[in-house]
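To start, the structure itself, in structure tokens.
Here the complex is missing one protein chain, while the rest keep their positions.
Note that the chains take the letters A, B and C in the order they are written out, and that residue 1 is the start of every chain.
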Amino acid sequence: DGPALVFDLGGKFDRSFNEAAFNGAQRWAEETGGEYREIELQSDAQREQALRRLAEAGSNPVVMAGFAFGSVLDTIAPDYPETTFVIIDSVVDQPNVQSIIFQEHEGSFLVGMLAGMASETGVVGFVGGMDIPLISRFGCGYAQGVVAANPDATVIANMTGTTPAAWNDPVRGGELTRGQIAQGADVVYAAAGGTGVGVLQTAADEGILSIGVDSNQNGIHPGQVLTSMLKRVDVAVYNAFTAGDEIETGVTVLGLAEDGVGYALDENNAELITPEMQEAVDAAREQIIAGEIVVHNFSDDGTCPVAMQ
Amino acid sequence: MTQASPAIELKGISKAFGPVQANKDISISVQPGTIHGIVGENGAGKSTLMSILYGFYKADAGEIFINGKLTPIPDSQAAISAGIGMVHQHFKLVENFTVVENVILGAEDGAMLQPSIAKARKLLTELAEEYGLNVDPDAVVEELSVGHQQRVEILKQLYRKADILILDEPTGVLTPAEADQLFRILGRLKEEGKTIILITHKLREIMEVTDTVSVMRRGQMTATVKTAETSPPELAEMMVGRKVLLRVDKKPANPGATILKVDDLKVRDGKGVERLKGISFHIRAGEILGIAGVAGNGQTELLEVLGGMRPAQSGTVILNNDQIDLTGKHSNGQTRRNRGIAHVPEDRQQEGLIMPYEAWENIAFGYHHDPKYQRNRLLMNNTAIRADTMAKMERYDVRPPNPRLPARNFSGGNQQKLVVAREMERNPDLLLIGQPTRGVDIGAIEFIHQQIIALRDQGKAILLVSVELDEILGLSDRIAVMFDGHFMGERLPDETDERELGLMMAGMTKGAA
Amino acid sequence: MDKMPKWADVILIPLISVILALLVSGLVVLYIGESPVEAMQIMVRGAMGSAYGWGYTLFYATNFIFTGLAVAVAFHARMFNIGGEGQAALGGLGVAIVCLSVPWPHWSLALLVACGAAAIFGAAWAAIPAYLQAKRGSHIVITTIMFNFIASALLVYLLVNVFRVPGSMAPETARFADAVHLPNAADIAPWLGFRSSTPLNISFLLALLACFLVWMLIWRTRLGYEIRAFGHSETAAVYAGINPVRIIMIAMLISGGLAGLMATNSVMGEAERLVIDNVQGAGFVGIAVALMGRSHPVGVFLAAILFGVLYQGGAELEFEMPAVSREMIVVIQALVILFTGALDNMVRMPMEKLFLSLRRRDRADSPAE
Partner (left out) sequence: MDFLTILQILDSTVRLATPLLLACLAGLYSERAGIFDIGLEGKMLAAAFFSAAVAFTSGNVWVGLVAGIAASCVLSGIHGLASITFRGNQLISGVAINFLAAGMTVVIAQTWFQQGGRTPPLQGAARFQEITLPFADAMANVPIIGPIYSELISGHSILVYMALAIVPLTWWILFRTRFGLRLRAVGENPAAVDTAGISVMGARYAAVMICGVLCGLAGAYLATSLAAGFVKDMSAGRGFIALAALIFAKWRPWYALYACLLFGLLDAVGNRYQNIELVGVTIPVQFMQALPYILTVVILAGFVGKAIPPRAGGEPYVKER
């Protein structure tokens, strides 16, 4: 009875990925008046524990946010054939699992283009949380977008760290941003969880533009956040909750075409995005959807066609 | 003003440490301008009583009167303001501070240090002249000899203008010359009208300097007498509860083959300072070689090198006609023990014992590889060690004879007996023994001396290092005096005296004197 | 003479301390508007009320036993090994390499070799700090902190670039083959009601064995005797002919090895693959466990169980009481550490007085003495 949501270790209020999932669930709850269960993990061992508990408690579907659930889900899904599981960011090949994959590189490509066009110095930055494939996918799509808009542009990429602290270190995020500014960057894109707060803050302090990630972060510093790369985890969760028992299994790929990813445009950044920029980006969006532009996915082969510094 | 009231009067003082009743209903009174001695066995409660007077411990019951006035002393601050100063048995100095810093600590004049330091420096020079208490005000305490450290303790009290001075076993670590000087100072202070309480295990000192003496036993004050009206044997009996032999009784030596031969031994310490500058000597079986000297002239290093605790830079050491490795991997306490060298170190608490270890663990200490202590190749045989410990404790009269008691819960004398028991029972060819009776009460001293003589009579070679000239003269068959890493010369005990040895210890030869 | 009977010292005082900690935790629960009594019930029931709960409680405890023993052994040699985190991570690497590189015919063989690898990798990670401490006097606290960071960097690199399954998003190794699946509590003792999904596995027995071996080592062998002697007094150790360098190295290698062994439980027994940050703070919890257990294997065992209870009970509490967040659980853990570990004299001092006065009264009543 009722759907359930399991957040990843970052916690439900990470202002990006998990929070987006949470928002989707909240929207469903408000709109339908339904109730759902949620679990925040404390340790890796609780992944399996949480999934099993929810399945046994009769929650359906059980939605989980994060690739790290992949391996666990693969083993436990057969134990609960009556339950449908929805996993975001990973593919699990089981009959009762819906796997949702986002084309982050496509969305990142668009915000990369905006960055390339907005940049006056021709240097833009990227701050990632940890050097893991998911983050590289963001970075690589972004770099391709930048270069598409401005072939001479340079992309500086930095990673925050290698410990879990990497996702919660706004001070280091700020410091990396300053370093990028010193190297000429005037737009910086953060894909680093709580660390991103520091990136956006420093960008605002230093008077350059920043780009948020996952949720719409334009409002954090109105007029100073160029845009946000939207990853509609909220929509995915909302849809899964709404579908309820009738949810389809299999792999769902959410890209630009499905509006699963995109860039945020609202009153906070309306003045930053000129009509020409918007036009160019929207055109690129159409071309990507039409297959005329192929954005290389870092995860395909672990390489990126555009060099970052 | 009425008739002079006692400078100090304690009434009904009791103090328990957990289950141990250290002081039981003690009353005592000390007249101003006198030196009052307190004697008693180890653990009798002397230090505790004085620490209560000094506010270091709080008494469970009892009252303190200073100059006739009831004076509660809840902490040392109160004692200091009442004019009491105390030199503790274990010095209370901050070792890596300079002398002045130690002196002004707690008696600074204001929030800034400089004025206090300047003032203290001046006063120290004055005090140095007045009492002959010379110490470099800027020397770091840990680099001073114990004798000088004690001067610092006394200077601390003089700086605070204490009228009542308590000294807890002040001469335990002093050379006779230093002790003499201390007593001269105490005499001067007494003349100035100060009141002095002196705790010591050395009855000779009691007889020489005190006016009255109190005896403590098992937490109680058993007697207070005028010094002039008593004698050492009487005091000893009051302390221990039986007659004590105050002199070492021994047969003439009967030396055999040479056991140890040391040739041109040179040693540098960790800082590269040369501590032994070419020492040569030998010891034969059935002989005690006593080494006299002011602490810090290389005796410690000599014992440590022979005991395998530190490497030597050059020289040879031959034990039973076999050369001993002085450097490298195989030069350590284990290999020395295997070669038949036993070692009672100078510092029982830092070296000879592991204080939290129980008695039986300490009895195995250093000999834990002994096959009879092993159950099999991996495990130690604790039952065997405990049985062995029990036997040794009985033979050496260690009290309480409980192998499960941690070493720190034994009194100093009994701790020493544990170490002595462990080393002597090994039946070594050569026994190294440093400061065998430091801080130990007369009953235990008697016992330890007897054991050393007995071992000699079994035909063992013994190297004795002690700062107590009495002990050196009483035990040794030959005496060597060490000064600044050299041997100043050798004497036979009955052909020399304290005066001559004292001069040699100061680096002067007979001819020069 | 002791001030208190032994049972009071080892049972009564810790018990009162835990109760105090829970009382204060109750206040915090009250502050966020929930019922402390109910929370308490959920925690206890969740952790100890069922085979399911025990399955997790003991699983966590297994981790903490290993890391706690690791810290304890180093403590006996007077060294503060903060590096359990990194050493355990490296142990995981060793286990993963063993499990992935050979098609093991049977789990028992794999476990044997994996234990060796876990211990060797963990020990190797402790070896450099140990060597620097022994030979150069570099403070072991700094070097082990640094090695924690270096370990995490190394693992991220290896998991992303070397071990990651091609095409997978997750920076983790492939799942280990079924053949190396360790028997879990349900396989071993199904009659106790364990479910097949319980993470509690045979490494718990390894942990118990480790407790016993560490106890033997420290209190029954010459080496342990020397380690403790060195820990109490270095000068005395030198007097006895104990080589400080040797003791520092051996104690730290054993410590690192024990920390590494944690991976047999978390990596081989539970996750069955190596993930990023597989230690998850167990190295740090190990410090608390060792300190609270007074570096004695029995104490470490009990403290590890207590922390297992807090972890599992806390998880249940969080599942069942939406208002209780995971940080709330951290607060409760902190209070337990504080009261049982750091503030225990607050309880002990008055208790000692009480027992002493009781004994005095006994004595007064019986004038026979």
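In this text, a contact is a pair of C-beta atoms (placed from the backbone, for glycine too) under 8 Å apart; a residue touches a chain by one contact, two chains touch by 3 or more.
Model, not experiment: these values are computed from the prediction.
**Q** I'd like the shown chains that the missing chain touches, ordered by label.
**A** A, B, C
**Q** For the chain that's not shown, point to the residue among C:44, C:100 or C:132 touching it.
**A** C:132
**Q** Touching the left-out chain: which of B:23, B:42, B:71 or B:102?
**A** Residue touching the absent chain, from the options given: B:102.
**Q** For the chain left off this view, which of C:127, C:145, C:208 or C:356 is in contact with it?
**A** Residue touching the chain left out of view: C:145.
**Q** Extract the touching residues of chain A with respect to the undisplayed chain.
**A** Listed in rising order, the touching residues are 11-15, 19, 131, 157-159, 161-163, 165, 168-172, 174-176, 178-179, 182, 194, 197-198, 201, 205, 220-221, 308-309.
**Q** Where does chain C touch the missing chain, residue by residue?
**A** Spelled out for chain C, the touching residues are 28, 31-32, 80, 82, 128-129, 132, 136-139, 141-143, 145-147, 149-150, 153-154, 156-157, 161, 284, 287-288, 291-292, 325, 327-335, 337-338, 341-346, 349.
**Q** Hey, which chain B residues sit against the chain that's not shown?
**A** Its contact residues with the unshown chain are 17-18, 54, 56-57, 75-77, 79-81, 86, 88, 92-97, 101-102, 104-108, 110-114, 116, 156.
Keep in mind that, in the parts below, only the chains that are shown with their structure count from here on.
**Q** From the centre of chain A, which chain's CA centre is farthest?
**A** B
**Q** Suppose every chain is reduced to the average of its Cα atoms; which one is closest to the average of all protein Cα atoms?
**A** Of all chains shown, the one whose C-alpha centre lies nearest the global C-alpha mean is C.
**Q** Where the centres are mean C-alpha positions, what is the separation of chain A from chain B, in Å?
**A** Going by mean C-alpha positions, chain A sits 75 Å from chain B.
**Q** At which residue positions does chain C touch at least two other chains?
**A** Counting only residues that touch two or more other chains, chain C contributes none.
**Q** Which residue numbers or ranges of chain A touch two or more of the other chains?
**A** Residues of chain A touching two or more partner chains: there are none.
**Q** What residues on chain B touch chain C, complex-wise?
**A** Checking each residue of chain B against chain C gives 18-20, 307-309, 332-337, 343, 345, 350-357, 361, 364-366, 368-369, 374, 378-380, 382.
**Q** Can you name the residues of chain C that touch chain A in the complex?
**A** Chain C residues touching chain A: 56, 59-60, 149, 152-153, 155-157, 160, 164, 166-172, 175, 197, 199, 266, 270-273, 275-278, 280-281, 311, 314-315, 318-319, 322, 325-326, 329.
**Q** Spell out the residues on chain A that touch chain C in their complex, using ranges where they run on.
**A** Those residues of chain A that touch chain C are 11, 38-46, 48-50, 52-53, 67-68, 70-71, 74-76, 79, 89-90, 130-134, 162-164, 299-300, 302.
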